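Quick one: the structure is below, and I'll ask about it shortly.
Note that one protein chain of the assembly has been removed; the remaining protein chains are unaltered in position.
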Amino acid sequence: MTGWCERQRNILDVALASLRRRRGKNLSLLVVYSLTVFLGASVMFYSAGLKREARLLLSAAPELVVQRLSAGRHDLIPVAYAEGIRTIRGVGTVAPRLWGYYYDAVYGANYTVQVPTLPPPAGEIVIGPGIARLRKVAAGDLLPFLSYRREDLLLQVREILPAESELVSTDLLLLAEADFRALFSFPSGVATDLTVTVRNPQEVATVARKIVERFPDTRPILREEMQATYAAVFDWRGGLLLVLFGVVLLAFIIFAWDKAAGLSAEERREIGILKGIGWETGDILTLKFWEGTSISLTAFLLGTLLAYVHVFLLQAPLLAATLKGWAVLYPDFRLVSRIDAFQLTVLFVLTVIPYTVATLVPSWRAATIDPDSVMRD
Amino acid sequence: MPLRRADIFGVLTASGLLLLLALVLRGSGPDPAEADRLTRLQRLVTEAQLTDLALLTEARYTRHPTQADHFAPFQDHPLALDHFPSGMFWSPRRPAP
Amino acid sequence: MILEPGILALILLSLITSGTILYALRHIVPILYAWDLKSGSEGQLQLERRTYLLSTLLTWAFVAELTSLLLLVYTAENLHERFTGAMCAAGVFNLNAFGYPALLLKLGNFLLAGCWLVLNRADNSARDYPLIRGKYLFLLVLTVPLLAEGVVLGLYLLNLQPDVITSCCGSLFGSRAVGLGSELAVWPMRPLGLVLLLAYVLNLGSGSFVLRKGRGSYLFALSGLLVLFLGISAILSFVAPYFYELPSHHCPFCLLKADYGYVGYLLCGGLLVGATAAAAVGVLQPFATRPSLRQIIPALQRRAVWLGLTLFTLCFLVATLRIITTDFTLFG
Partner (left out) sequence: MIRLVEVRKIFNAGRPNAHAALDGVTLTIRRSAVTVLKGPSGSGKTTLLSLIGCMARPTSGRIHLHGLDTDWLAPGEESLEITSLPERFLTGIRRRAFGFVFQQFHLVRGLSALDNVMLPALPTGASRAAIAARGMALLERFRVAGRAGNLVEHLSGGEAQRVAIARALINDPAVIIADEPTAHLDSRLSAEFMEIIATLRSEGRTVVIASHDPLVYAAPGVDAVVVVRDGRIGESGSGRTP
């Protein structure tokens, strides 16, 4: 065992010395390789961070939302439906939910207007930090709105939601039910949709099926589905970028293969000498393995650590626009620094293994130079 | 005798790996501040009955992707460039069963 | 399919492995029909050099196999939130007909590839390539399940439909469901435990016999495989419920989570590697009488027996300790 270890260390010494002798070539390889890993790692860390955030936040979302459909389009739901749903076995509470959009033509922004379970008093509103930033208002200020009846509605800002909540609340405008109905001329007796709680969480799907049976014009949306949508969205985005990254990777692999396959006369001579003085094919393969591994491991570590800094400390300036999307009301949030072993494994598989495989056959070709070649030329 | 190359490399690589491991562990351990933040945000989500993130607020059919109508364009085809750039990034989602 | 990093990595890995195998085929066939060690011709030298390439390729394929086995379980675990009804990896594997076959093929290939590498090791230690034809014929046969695995895994991953409602482990490994997993899971604890104990004792006995007398390798190999099969059944049937302290929760994958101290890796990994070592002991046995291998094979076998016995014993200790120490009991 110690013999094996010593042999590996001895050969690693030679491998590192050999890399150092061809500094220019190997440094360029290392830089390109690290950049490739960096790109892939940034995409992965960023989309996983968003995904995680969405999953955790939405775990607090309503278990079940019931919407009414009219000719396939979302329609307002009569509050009377709530009574019917409440009688279904397993259903806990049913509450009407009022929400909609208010388009601010001056700023070109779209607010999400919603009545929370504990609404502010009539005439007052709670706004998200994005709106506050856009309209430059502070708590206590008055904000004018134009109602659907063309009447001015002045609402006082009671509170601005904390900055840490931007990811969910940047465009949020919370207000009392009376103000909501006045703003949109919202008819009484209807709601945007209904939220339903279910006594046994295992039964949500069953309850949803019963609701559709009882009210064929409704569409229940499970919390699980909301979370799945976000997981899909970020996987899809991250995946698209990863596919682009795949092209980069392929280019890099070809580059690496070319570097590995194109042995210079000097390298060929060196391997010939080593074989001549008693190195075995297996020893040369080990040498080549260590040359490749020292490059790929270094590039992997450099790339991931740089990506960590880029994504979590600098908030991914290079990727944010594509991964987050954009809007007038743009949430300004920080991702929680978090990576896991799974991401690292995937990254390793995506970057190190193709490189190793690409250099395998060229290494073997180099290793099988005839030992007596050193005497023949 | 100076430190040999193999050992320098070994130490550097090992410290890099340890750093990564530390970052992984740091992410997996409990973080009270993070837990507090999460509790506050989850309370807000529950109280306001929110169902979506405020990532794409530019149009009503992208603000609440989980609540959108079935016919909303981005749900039909990922290449429908109805609303660039969001539209091209939403994947088609089938209607809930 | 789903564009998820884990899935992309799995597809890449299986493409690489299959490509490697196909490339290896190109080199196996000439070795099988043109091998002549007595000749010092350049052709023969080329063939001998190809054996280096093949050893290296296969070692890498084996490493890739192990990585992708871990990755597959990890990815399935990671994906469960995407599928309505899938509460853990078990449900994700059940999303289409190819999930469990892919997993089983992977386990089987791990076992076979491990045996091949041990055989290769023995062959390379002797000075006259005594196993050359045998081992490359074996490899030729091995390409079939390896390629099949690539195809099945590809079919599984490409056919993942996010809108399928899958059944989670509760119904999959519960007593009401049908299918291989559930049939194993409902085996009653007492008889199964007894048979497993018997197999283990048999393995222990034959193992020490191999160590002392150098005989009984086949019995050791067979009992090792038996321990693997019964051990996995036992995990499904009663070991997992003891860890979860829930009589109805039989899923083996949840054991891999941090909540249970990753004990699943120890149990499943120990059983699998131990059984591979045991199988290798049996695979080596027919060649033990070759003159050039008379010294090499017994030494290799002894090491494999030690490895197998150690791992099995470790698994048994961990599982038994849990069953004894927990308050929970499956008996009314």
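Going by the order they are written in, the chains are A, B and C; count residues from 1 in each one.
Everything below uses one rule, namely that a contact is a pair of C-beta atoms (placed from the backbone, for glycine too) under 8 Å apart; a residue touches a chain by one contact, two chains touch by 3 or more.
This one's a predicted model, so the numbers in the text were calculated from it and none came from an experiment.
Student: Of the residues C:L15, C:L37 or C:A97, I need the one that contacts the missing chain.
Tutor: C:L37
Student: Looking at A:E63, A:E124, A:D283 or A:D340, which makes contact with the chain not pictured?
Tutor: Checking the options A:E63, A:E124, A:D283 or A:D340, the one contacting the hidden chain is A:D283.
Student: Of the residues A:G3, A:G24 or A:P317, I need the one that contacts the missing chain.
Tutor: A:G3
Student: On chain C, what residues meet the omitted chain?
Tutor: Within chain C, the residues that touch the unshown chain are 37-43, 45, 48-49, 124, 127-129.
Student: Kindly note down the residues of chain A that lie in touch with the hidden chain.
Tutor: Considering the whole complex, chain A reaches the absent chain at 2-4, 6-7, 9-11, 13-14, 17, 20-21, 266, 269-270, 272-274, 276-283, 286, 370-372, 374-376.
Convention: only the chains that are shown with their structure count from here on.
Student: With chain centres defined as C-alpha means, what is the inter-centre distance between chain A and chain B in Å?
Tutor: Each chain reduced to its C-alpha mean, chain A and chain B end up 3 Å apart.
Student: How big is the gap, in whole Å, between where the Cα atoms of chain A centre and where those of chain C centre?
Tutor: 33
Student: Per the centroid of Cα atoms for each chain, what is the distance between chain B and chain C, given in Å?
Tutor: Each chain reduced to its C-alpha mean, chain B and chain C end up 34 Å apart.
Student: Quick check on chain C: which residues sit in contact with 2+ other chains?
Tutor: 3, 162, 165
Student: Please set out, as single numbers or ranges, the residues of chain B touching at least two other chains.
Tutor: 28, 91, 93, 96
Student: Give every residue of chain C touching chain A within the complex, in rising order.
Tutor: Those residues of chain C that touch chain A are 2-6, 8-9, 12-13, 16, 20, 23, 49, 52-53, 56-57, 60, 64, 67-68, 70-71, 74-75, 78, 81-85, 162, 165.
Student: Quick check: in the complex, which residue numbers of chain A touch chain B?
Tutor: Listed in rising order, the residues are 9-10, 12-13, 16-17, 53-54, 56-62, 65, 67, 72-74, 95, 97, 99, 101, 109-110, 112, 114, 116-118, 128, 130, 161-162, 164-172, 174, 193, 195, 219-222, 225-226, 229-230, 232-233, 236-237, 240, 294, 297-298, 301-302, 304-305, 308, 322, 324-331, 336-341, 344.
Student: Name, in rising order, each residue of chain B that touches chain A in their complex.
Tutor: 4-7, 9-10, 12-13, 16-17, 19-20, 23-24, 26-28, 34, 37-38, 40-60, 62-71, 78, 85-86, 89-91, 93, 96
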